[in-house]
Structure formats: structure tokens, C-alpha cells
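Yeah, one chain of the complex is gone here, protein chain that is, but the others are all in their spots.
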Amino acid sequence: MKYLTTLATAALMTAGMSVAASAADTSVCLITKDATNPFFVKMKEGAQAKADELGVELRSFAGKYDGDHETQVSAIETCIAAGAGGILLVATDSKAITGQVKKARDAGLVVIALDTPLDPMDAADMTFATDNFLAGELIGKWAAKTVDDPANAKIGLININVTQPSVGVLRNQGFLTGFGIDIGDKSKWGDETDSRIVGQEIGNGNAEGGRKGMENLLAINPDINVVYTINEPTAAGAYEALKAFGKQDDAVIVSVDGGCPGVANVEAGVIGATAQQYPLDMAGKGVEAIVKAVETGEMPAATEGKDFFDTGVGLVTDKPVEGLEQLTVEEGKNLCWG
Amino acid sequence: MTDAPGSAEERLPEQETVAEFNSSHKSNFHRLLGFLQTTPSAIPLFVLVTAVIIFGILNGNRFFSPFALTLILQQVAIVGIVAVAQSLVILTAGIDLSVGAIAVISSVIMGKFTFDLGIPGELAVLCGLATGLFFGTANGLLVAFVKLPPFIVTLGMWQIVLAANFLYSGSVVIRSEEIAQVAPILQFFGRTITVGGAVFTYGVILLLFLVLLMSYILSQTAWGRHVYAVGDDPDAAELSGVKVKATLVSVYAIGGLICGFAGWALIGRLGSVSPQAGQLANIESITAVVIGGISLFGGRGSVAGTLFGALIVGVFTLGLRLLGADVQWTYLLIGALIIFAVTVDQTIRKVSL
Partner (left out) sequence: MTSPILTARKLNKRYGRVIAMEDCDFDLMPGEILAVIGDNGAGKSTLIKALSGALRPDSGEIRLEGKPVHFSSPIQAREHGIETVYQTLALSPALTIADNMFMGREILKPGIMGSVFRQLDKKKMQNFARDKLTELGLMTIQNIAQTVETLSGGQRQGVAVARAAAFGTNVVILDEPTAALGVKESRKVLDLIKTVKSKGIPIILISHNMPHVFEVADRIHVHRLGKRLCVVDPKQYSMSDAVALMTGAMAPPDQEAVA
């Protein structure tokens, strides 16, 4: 009996949704990978601020941990049942989630992929993200202009994890391209043949992994002088490893994120340069786009020349080089998150 | 217990005299099992030495250098320390899923108390250690007096401690440079001693010290014998006059304290205080303990074995990375080792019954 009631309620809600579409009580769902990463915490803040401003309701969901696909699936189901106007989704599994996303879109919800594009990308109505390839390219170019002899550089890369998620691939390949290395297949890392690459490690995006990855790289070749890291916690870990072997002045670390601790680490000389992204904007603009789509039927458009809505990226460094647009640490601090 | 009447007893003198004819494979096999019963760390030590030699041959000097070999010690130090705590608990036939979370919250307490409350680093370290002791004791009381299964108690404690950690820290990292300026004591275990090419962090020395200390306590003191007896058969231990409950509480409490030290050493290794560190420490510590030959059914094994188990994982990881193998091969081999280790344990137990 209870089950039947639930079913009936769900059915009513789904039916009522199309009617309520233009009403002021539009709600927006935000589904992130987890609820503890400062990046997502900031994202939620940005979404909440914009939702308050527009007078819509924000429902936030998050996986229990990064990689928790099941919770994201049930979150989408809840959003459909609750008759939300749209979903902002940071997908944990950008392929597997597409079936669920289709259900949501079939039910009339606007789905915007945040930060991580779905696979295929057009599974969502639009993607709001950092141009991760560009982010990588910026730090790659900066590194090539910073090291003494880029033609004989010894490069170590510390990536996210073995599944090679698209964000990690884009940053990695962008960095190598920016540095002037032939990347071969653009859709994966590890197929490059350039002898300047010492090794490709994984660090799971945290300080522990960064330290271990750097140690392994040093064991392979102690003369590494350029270190690419997937994000700033990884960079901090890598720096600890370099410091432990007295090599912190021999190698330059570049990273991506632009979180406040990361920018502070740029200032402290731990990180040479970092590509800053803007999660607050990303979420805020996403909420705006969903509300607009629900109220006017106008779908969000991609940035010109790209197949997604680019939320911007800035290169933060206190050792500026010629020919690149750069932000000072001061500017980076004003824009940083987390 | 169900041996044929007088079997082993009757045969013993005979075996002495006609040994040449009687030493079949079976008796050699039994002799080997007997040896493994008394020296449970022999297999992991053998695997460790073999792995070092094989990777040494395959990788050459890159691997077989003081630098690389001490690097492995550094890489396993945190998991190793946590695994010492895990060993104690598993020896009592328990399991502790909360070890990693307790280590991390201890490190967060040390960092936050220093920076938010402005107390001296030394005092903050003591508070962090006390936090570890507190959560460990809570586990112990629930296991011993409320008589809940250790798996469930520590599964719950894991979630509670992890959530408390995130709520309290707001997931905010305390940066290495700030710590170095304000409270360098927090990074104490990150300091190094260099001997030739070998680099020992204080964290590594802490690990080795803890292994020696626990080996002594477990084998040379009454408390240590009681830990084994409780794990072997708690009812028998109780009837023999062992205070089973007090022993259990003390095991979990000391485990928690050791996790507090692991949290302190974690700051040394990462430089920073990171609330998101150590998430896999429970699984990795159980892996080290099992590969190290401690029985999940309690009462068997040694802390030295645990050290070897942790080192085996480290040797495989670095050795395979230096060979350029995909990381998945490491997981695959470690998985195979776990199953092998448990099979050996089961064989020993079956023969003994």
C-alpha cells in the first residue's frame, strides 16, 4: 500500500511537472561527485547564491565519494520525480550516466553537464566547463618558456587515475601540446614517444598520490626538471617529495585549479604556475541557463568556436613570461575558490 | 582432538628410528607446516627477499640502490604504522575499518588546534594523539562490553570519524609552508637522516621502532600472550584466567593511539594537513597484515610479518613502476598475494585441527 502511494505520488509529480514549468517555483538540481572536495563545495555555493538571487529552489546531491556512480543515478531519479526544471551534473562516470540523463531529458528536464563533459558530449543539453585542454596548454607554454633548455627538458607527469577520465586527458594532452611535444592520439596519454617524457604517474588527485608519484618519477630519473600535476594538492605532494631529496629548486611544478591554497602555493614558490578555473561562475551561470530555458524555452548556447560553454581559465604565476596573458598572485587570490 | 587413538603419540618413537624409510613427502610437508606455525613471518620474508632480488635483476641499479630501497620504506611508512595497529586488532580475531579515518582526524586535530585555537604545536600534537586514543577506546568498549562485532563497530566508527573530520575541517587543507612557519613540530616525522644514498625519514624510524616494540610486547609480556589467547579462543582464555574484556579494550585503545601517531607521521610525509588523505589506509593496512601472515581468524602471526607484508606491497609497486608496467599489474599481483596468504593460513589451521 505504501509502495502504491509512493508510485502514485511520483506519477502525479511527473505529470504536474510540465504544468509547473513556467511557475516561479522552478527548482534546479545540482549533482556533484562528492560533497567534500572544496571545488564542489564552492560550486554549490555559487549555485546557491544564484538560485537565491533568482528566487528558485536548489536541491543539492553528491556521491558519497568520488566514483560513487550509484548515488548519482538515484539523485537523477529523485530530481525527475520531484519535477525539477533542470539538472546541473558533474558526472562521476561520464559514459554510464548517459542513460539516466536521457530519461531526465525525456521527462522534460534541462540537463547541463558541469566541469566534466558527458560521453558523448551531446548527451547533455549543454556543457559548462573549463576548457581543460586550454588550461593544460597555458601551463605547458609557460613551462616551455620558463625552463632553461626546453629541448632537453626532463618531464614527469602526475595524472589523475588509471581510468583516464576526459578532464585528465585534456589537461595532460594540452600541457604536452603547449610544451611542444607531439601527443599522438589526442584521446589518451601514455602513447607519446618523445624522450623528454620521463614517466606518466598517477596520483589520484591528492597530496599522498602526488608525493608517491613524484618519488617514483625521481627513482626513474633524478634529473627531472619539469613536473606537470593534475591539480594543486597533487602539486603540493610532489613538492614535498622534491624537498625530501633536496631537489625543490631544480624542478618547476605546474598545475591546474586555482584554488586558494594552490594560489598561495604559487606565491610560496611551491607551484610555478597554475591554470585557474572558476567553479563559482560555472555553477552560477548553469543555474541561470536552466531557469532561462524553463521560463523562455531558450536553450543555452555554446561558446563561439567551441562545442561547450567555456567558463574561462586564467594563468596564475608570479614569474610571468612574455607572450602569454597572465594573472598575478594578487589577482589570482581575488578570484580563487576553496 | 579427533585424532585416531594414540596416533601421533604412538608413532613418535618409531619415526626416530626408521626416519630414512618413513620421511615421505607428507611428513616433510608437515614439518614445513610445523615450522610455519611457529614462524609465521617466514613466508612473507621469503616473498619479500625474492621480490627484491627479482626486481633488482630486472631493474638493475635503479632499483637495487640505497636510494630506491629506502624510498620504499618511506612509501610504506604510514600504511605500515597503521598496519601495526591493525595487527593488534586482527590478532584478537577482530578487524578495524576505522584506522585510516582515526589517523586522519588525529592529523586534522593537530593542524586545526594549532592554527584555529592558537595553542603550541606540541600541545596540539598531544591533543591529536589523545583523539586517536579516544576513538580507539570507544571501539574497544563497544566490542568488549556491548559485544558488537568488530566489523560493525569499526564500520560505524569509520563513517562517524570521517564525517566528523570533514565537518570539522571543512575539507580545508593546511599548507606545508604555513605549518613549517608556525609549528614545525607537526612535520617532525618528515625530517630525514641521510646515510650515503639511503634516506630515512623519522616516520620510517617510527615505523621500525613500533614494529620492534610491539614484537617485544607481544612475545615477551603477559599482555602480549593474552592478546594471542583472546584471539585464539576467547572462552578458553577467560576460563584460563585472562581478563578478556580488559585485553580487548586495551588492544583497540592502543591501536587508536598508534593511529594517532600515524596521523602525526602523515603530516610529516605530506607536509600539509589534508582531511582527504588516508582514505584507503584501512584496506591497505589489512592487505599488509594479511600478506604478512597474520590470520584473520586471530591468534596467529607476528608484527614482523606485517612489516614484511607492507614492504612487499611497496616493493611490487615501485618495482613494477620502474619496469614501466601498467599500475593495474600491481593491483593484480597484490590481489593474488592476498589470496595466496589466506590459503596458506587456512592450510596451517586445517592441519592443526
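Think of it as A and B in the order they're written, each chain with its own count starting at 1.
Operating definition for what follows: contacts are C-beta pairs under 8 Å (C-beta built on N, C-alpha and C of every residue); 3 or more make two chains touch, one makes a residue touch a chain.
Source: prediction; values computed, not measured.
J.: If I'm reading the header right, one chain is hidden. Which shown chains does it touch across the whole complex?
T.: Displayed chains contacted by the hidden chain, ordered by label: B.
J.: Consider the whole complex, including the chain that is not shown, and state which of B:Leu239, B:Leu280, B:Leu323 or B:Ala336 touches that chain.
T.: B:Leu239
J.: May I ask which residue of B:Thr194, B:Gln220, B:Gln328 or B:Thr343 touches the chain that does not appear here?
T.: Final answer for the missing-chain contact: B:Gln220.
J.: In the complete assembly, which of B:Phe113, B:Tyr202, B:Tyr228 or B:Phe308 touches the absent chain?
T.: B:Tyr228
J.: Using the touch rule from the top, list residues of subunit B that touch the missing partner.
T.: 1-10, 12, 34, 37-38, 220-223, 225-226, 228-229, 232-233, 235-237, 239-242, 299-300, 352-353
Here, only the chains that are shown with their structure count from here on.
J.: Across the complex, what residues on subunit A touch subunit B?
T.: For subunit A paired with subunit B, touching residues are 35-38, 41, 65, 162, 199, 201-202, 206-208, 211-212, 215-216, 218-220, 233, 236-237, 239-240, 243-245, 261, 264-265, 268, 270, 338.
J.: Any idea which subunit B residues touch subunit A in the complex?
T.: Per the touch definition, subunit B meets subunit A at residues 62-63, 67-68, 71, 74-75, 166, 170-173, 175-177, 190, 192, 199, 201, 269-272, 274-279, 318, 321-322, 324, 326-328.
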